[in-house]
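Missing here is one protein chain; the remaining ones are kept as they sit in the complex.
In this document, chain identifiers A, B, C, D, E, F and G correspond to the written order of the chains, with residue numbering beginning at 1 in each.
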Amino acid sequence: MIVLNGQSSDVRPGESVAAVLLHLGLDEEARGVAVAVDGEVVPRAAWDSFRLAEDARVEVLSAMQGG
Amino acid sequence: MIVLNGQSSDVRPGESVAAVLLHLGLDEEARGVAVAVDGEVVPRAAWDSFRLAEDARVEVLSAMQGG
Amino acid sequence: MIVLNGQSSDVRPGESVAAVLLHLGLDEEARGVAVAVDGEVVPRAAWDSFRLAEDARVEVLSAMQGG
Amino acid sequence: MIVLNGQSSDVRPGESVAAVLLHLGLDEEARGVAVAVDGEVVPRAAWDSFRLAEDARVEVLSAMQGG
Amino acid sequence: MPDSLSPQLDAASTPAAETLSIAGRAMRSRLLLGTGGFPSLEVLSEAIAASGSELVTVALRRVDPRARGSLLDVLAEAGVEVLPNTAGCHTARDAVLTARLAREAFATDWVKLEVIGDEDTLLPDAPELLRAAEELVDDGFVVLPYTNDDPVLARRLADAGCAAVMPLGSPIGSGMGIRNPYNLSLIRDAVDVPVILDAGVGTASDATLAMELGCDAVMAASAIARAEDPVRMARAMRAAVEAGHLARAAGRIPRRRYATASTPDAGLADFT
Amino acid sequence: MPDSLSPQLDAASTPAAETLSIAGRAMRSRLLLGTGGFPSLEVLSEAIAASGSELVTVALRRVDPRARGSLLDVLAEAGVEVLPNTAGCHTARDAVLTARLAREAFATDWVKLEVIGDEDTLLPDAPELLRAAEELVDDGFVVLPYTNDDPVLARRLADAGCAAVMPLGSPIGSGMGIRNPYNLSLIRDAVDVPVILDAGVGTASDATLAMELGCDAVMAASAIARAEDPVRMARAMRAAVEAGHLARAAGRIPRRRYATASTPDAGLADFT
Amino acid sequence: MPDSLSPQLDAASTPAAETLSIAGRAMRSRLLLGTGGFPSLEVLSEAIAASGSELVTVALRRVDPRARGSLLDVLAEAGVEVLPNTAGCHTARDAVLTARLAREAFATDWVKLEVIGDEDTLLPDAPELLRAAEELVDDGFVVLPYTNDDPVLARRLADAGCAAVMPLGSPIGSGMGIRNPYNLSLIRDAVDVPVILDAGVGTASDATLAMELGCDAVMAASAIARAEDPVRMARAMRAAVEAGHLARAAGRIPRRRYATASTPDAGLADFT
Partner (left out) sequence: MPDSLSPQLDAASTPAAETLSIAGRAMRSRLLLGTGGFPSLEVLSEAIAASGSELVTVALRRVDPRARGSLLDVLAEAGVEVLPNTAGCHTARDAVLTARLAREAFATDWVKLEVIGDEDTLLPDAPELLRAAEELVDDGFVVLPYTNDDPVLARRLADAGCAAVMPLGSPIGSGMGIRNPYNLSLIRDAVDVPVILDAGVGTASDATLAMELGCDAVMAASAIARAEDPVRMARAMRAAVEAGHLARAAGRIPRRRYATASTPDAGLADFT
């Protein structure tokens, strides 16, 4: 089961990162967004091609006020 | 009416300071006691002879923990 | 002998304060000047009339950078 | 050439650490002494057996006031 | 008031008055300038402009035939008001007489009252100072006394009718800043007249701190006049006074023993 | 350098550089702003304008579908550069990964590196911080590490290639100002890269003092964002940084134990 | 004297007098004790013994028929001298009258003179204090005035004939220690009579510092009486006063900006 931002999700193995972003209402042009899967950066250029494995842990991050 | 330590008292005019001390349960040998009448010191030696006038304000003081 | 600003001077008794100022190259319009004689202020209005006594001590003061 | 406490010495290769100590006027019972050769500790128990190689750098240390 | 050990913590947010008002005279600048110690009148003139000050002190000394009048000309051109001081006086009598002579000389009834009690520290003599202040107030002067940092003396001076109080931070020209900020904040609480930090300012942060402690203005003399670059320091002091005045009004955050995250952990990623 | 106990005394007069330069980027403002803790984006926007800051920090957190993008829009409109931080990271690994994600998200290789070693104080973990800095420098980042006030660690961070060092004055959000001014002045002496005071600033005088101690810039977050009037405090901080920067360059007077008369006694009248 | 910013640096090594001498009375102890605030007379008695004090203050109040005499009995058993105070007096007149009543009551012409000028801070009123001191000295009293930390007032009190001066470190019972060590050291230089730190002591290090600054003795009241363990704190204060007295006489090392190796490098091994 794929974990998205710390919570179980209905994302299915084999889906692309881009698809996950759509789940979150984000398109590929979304500014200020970055994605990590299993503790590794997934560059924007790979959002389409990167397929999520079983039990992938996905972090989708963006800017927040801070520091 | 004679005021003793800030309170009205039944001390009568013409009484001596010594008599007032007796009212307070103090004898003339009482250690650590001093008396002021109308803002003036009444030395121990004058406790017998000093007679209180009408409306005299008497302060009988002794040691207290302080400072 | 009249003392002017702490020093013996050739000012003669009977001269006016105004005259003393002239000795110092000051006229009556001199801005920022005040005069004391023997520890008392001599108002500008009295510079003409005020005559210096024997042994008068005259202080003629003006603005200096300070404070 | 063997370097003893930072200075060239006439200690010859093959001599023991114990012999070096004798050069310095120290016997094997010397209290508060430690020896390092080429950056390694030479335990007291090995002072007799340890033979100095060509170009050995020997440090013989003892207590000094400090810290 | 919070039972606080930290003077600034008491700097309750107050509306930042646009102008400083002393004895009814309104000033936009909250920086008073001393004219002593400048390398030249030219530098003094530039420094006054850079400081934005509207009130500067002058002393009264024996006429020097060589250099007459030009100081007042410089101040007139600068458009600043003159505040005569009684520097050098050690008794109430001398200070009162000097104030009266200054009134004659400068046609002003304002006086920065100084009665010195010690040659090494130039600290004021409290009883003589109070006596002189009372006499001058009775004589119609607008009295701004240079005082120590004793809140009780400050209140007594204010009660005597002084138009402001000018407590020291540390000795004149020492540059040691504010030795006892706590006392300054107590003085702020003790009087209703303007509090003007006088003496001890060494650099900009001293002036900023003074304003944060609740002072209404800061007086600077040696700190500017004897700086390596007086004009630049005058600009620094102007900004420093403004900074402290704004900060007090803005209501600073409290001091805390521990940290308070400026970036919340909520939404923190988990990369394990 | 003078064997001085008083950090500011070492503030030798130096030409006040017109601009702050970090990794080749020149900025007119010497005030960095944190974006956390503001009551609203509107206030943040006003405060940025009031502060004059050109470089502001942002954090990276899980996408919140409810509030997306607008922060970056506000910063873009304000015309400021974004400095991502790694707030919340406790290991070199997490900090490095966060920096790389920030590079992806914000298209900048600048990072304010934070590696926290304690939850109560949010103090940095020295060995982990140095490790992360070395790794990020190797990876081409412009690294601005949030560090403690240890001069040796600051020098090692600079030697590792950091573009600046950001020592703390006191814990993040504590408002306790500069607990050890002496160490800050040692850091100033120890490194050639810009020194930016980070964390602990509570009010304007803290920022002024930091600059007088030789800092090249000051970072303020909670001090502004959580003040009662954030916009006014932003103005105060802007003036405070300018005041301290000017004062250091102006060359302050030395501290003296005793007074130095600002009004000479020469020519003093004798009324006896 | 060195032009020093650091009061203690002026603590020139002086032979540590074995005894404290006030108005010709020699005492081995340099710790004065206040008797107010103790939970019981038993604890007071134990604390006096633990403190080693030979001089303790008492107040004069209206006779309380319920608890009479026992305080004096406790002090007599402890073998300590009584120092009456004028606590609570706000005018010279009341203080002088109280001193005279104390002389009657306790058969001593010693008095700790207090003339209070403010209810919140209990700070002394300088002009009233000086007036009362002059009157009592004329009347043959041995006057020990509780004063603020103004060196000029301290000198005037000494010049008026006071047997010692008792400057405050901070307000009575505030426990804030010595707010302005610099002024205390100036007072030490300004007078020849004993200087006794009075008021503000909160813990042992305050007493040690006071002695290092040149005080001849320290007075402690609330710091001991209101501590969680008064008897233990009395022992602490006794040791603290001795420590500071010895340290001043021992001649401390100077403060330096940089380190001075306590272990020389000479003879350092080379393991490369």
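Operating definition for what follows: a residue touches a chain if its C-beta (ideal position, glycine included) is under 8 Å from a C-beta of that chain, and two chains touch if they have at least 3 such contacts.
Owing to the predicted nature of the structure, the values given are computational and were not obtained by experimental measurement.
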Selected residue (touches chain absent from view) among G:A23, G:L41, G:L72 or G:A247: G:A247
Residues of chain G in contact with the chain not shown: 8, 11, 13, 16, 34, 36-37, 59-62, 64, 85, 87-88, 93-94, 97-98, 101, 120-123, 171-176, 202-205, 207-209, 212, 221-223, 225-230, 232-233, 235-237, 239-240, 242-244, 246-247, 249-269, 271
Missing-partner contacts on chain B, residue numbers: 5-6, 36, 39, 57, 59, 61, 64-67
Interface residues of chain F (partner: the chain not displayed): 5, 117-118, 121, 123-127, 130, 148, 150-153, 155-156, 170, 176, 179-180, 182-183, 186, 190
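Heads up, the rule we're going with is that only the chains that are shown with their structure count from here on.
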Chains touching both chain C and chain E: F
Selected from A-E, B-G or C-F, interface repeating C-E by over half of its contact pairs: B-G
Innermost chain by mean C-alpha position: E
For chain A paired with chain C, centre-to-centre distance based on mean C-alpha positions, whole Å: 93
Between chain G and chain A, distance of the C-alpha-averaged centres to the nearest whole Å: 71
Residue list for chain E, restricted to those that touch at least two other chains: 34, 36-37, 59-62, 64, 85, 87, 97, 101, 121, 123, 176, 221, 262-264, 267, 269, 271
Shared interface positions of chain B, touching two or more other chains: none
